[in-house]
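Below is one structure, written out as structure tokens; the observations come after it.
The complex is shown incomplete by one protein chain, all other protein chains being positioned as in the whole.
== chain A ==
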Amino acid sequence: MALSVSVTAMQEKQYTPSLLSFFIYNPTFGPREGEEEKKILFYHPSDIEKNEKIRNVGLCEAIVQFTRTFCPTKPAKSLHTQKNRQFFFEPEDNFWIVMVVRNPMIEKPNKDGKPPTIEYQEEEILDTVYGAVVRQCYSMYKLFNGTFGRAMEAGGVELLTQKLEKFFYRYLQTLHLQSCDLLDVFGGISFFPLDKMTYLKIQSFVNRVEESLSLIKYTAFLYNDQLIWSGLEQDDMRILYKYLTTSLFPRHSEPELAGRDSPLRPEVAGNLLHYGRFLTGPTNLKDPEAKFRFPKIFVTAEDGYEELHLIVYKAMSAAACFMISASVELTRDFCEQLDGLVGPQLTLLASDICEQFTINRRISGPEKEPQFKFIYFNHMNLAEKSTIHMRKTASVCLTSVHPDLMKILGDINCDFARVDEDEEIIVKAMTDYWVVGKKSDQRELYVILNQKNANLIEVNEEVKRLCATQFNNIFFLD
């Protein structure tokens, strides 16, 4: 553990929040004494001694049970302690996911070889942010595996534990708790701004592909990692979008960023017509050994859920996700057909969009580029926009503001969540920053202003100006 780091220099050392443990249990699986281990379906880290696992699970169970007596409808969500914070989530009946996060801390060295003093900053992390992270973990599992209940039906506890092990072993490594913030609470979707005509062209493309390859049930279309069209319902799209933008795309874009062609893409001899390639499934269609296996995802359907193959196909910056019923076996023939049909059209569309985008940018001019740092979120369509966050990569999510300010944003968000009515909160932070939160109907806007000596009225005016330039086409109460 990080505590073992020894510091020689006489300076403080700061530790960000980190994952201590993550486990999933079902109290009904081992109700009798001596059978407690059966309750545990997954435990990370796995090398913890069995009795400690049982103890920790038992503790959580007890807390949940105990607090239930106070409010039977809303069980406990988190437990704050000096060293860490625990989050409880019951996604399905009797299935509990628990995440334990170590509080951020500062290590102050002591003289005379004494062990350093550790100060835990127990108030620095937000329940809403990490509560959302736990829910996201479950949603992501469900996207690729379906519900826990489904695994139980198909193969009992044994299958479920297998699936959990397989999924979370890798997934937990990609959790970056130190960079979780308000955006995780929103779990929003960034939409690509586009003119009507180009949008209609994309519609036309999607419809044509779905018509000629009738196996395709749903299509989603993205450009520059931003969503343009989703044939999936909103909630499914939300989690799929999360997967695409934080996992799949970054994995594939890094070779491109490095300035060379993706090593995955072979030279398509004799076919320079398009730049299309599969991001899931076969890396090279010409390879006689190529496997035509695609990841499977689960989305909601009229009667529960349906299982789908996820084909992600990309040409330049445009990505199309095609979803096909998992009951169909996908063949080389189909993939070649798809490649031949979609590749040229998607390449053309991608350059069309790029062209339109640059034209629009030029028209709107650089003055429309925000000098403001803001986060916008609309609960209605999950649209999210942030000028605070840099490009997301597979490893980290960079923000351009100090974590303290992000914490204030999170706090304002919690306040908003408490009441139903529209409101506005203006906070003067340390270091001369003003933070403004506005809530109007289903929309939330957070602005960070760095104006020395500005007073409340000036800040208010400034935010009005921002609303008038950036959000003039929506109904946003002043």
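One rule holds in what follows: a residue touches a chain if its C-beta (ideal position, glycine included) is under 8 Å from a C-beta of that chain, and two chains touch if they have at least 3 such contacts; residues count from 1.
Simple rule for what comes next: contacts and distances are computed from a predicted model.
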Not-shown chain resolves in UniProt (candidates "NEDD8-activating enzyme E1 regulatory subunit", "Large ribosomal subunit protein bL19m", "Mic1 domain-containing protein" or "ATP synthase subunit b, chloroplastic") to "Mic1 domain-containing protein"
In the whole complex, of A:E37, A:E90, A:E210 or A:E336, the residue touching the missing chain would be A:E210
Out of A:Y120, A:F144, A:Y171 or A:Y199, point to the residue that touches the absent chain in the complete complex.
-> A:Y199
Full-complex touch with the removed chain, picking from A:E52, A:E158 or A:D441, is A:D441
Interface residues of chain A toward the undisplayed chain are 191, 194, 196-197, 199-201, 203-204, 207-208, 210-212, 214, 228-231, 233-234, 378, 380-381, 383, 422, 441-442, 473-475, 477-478
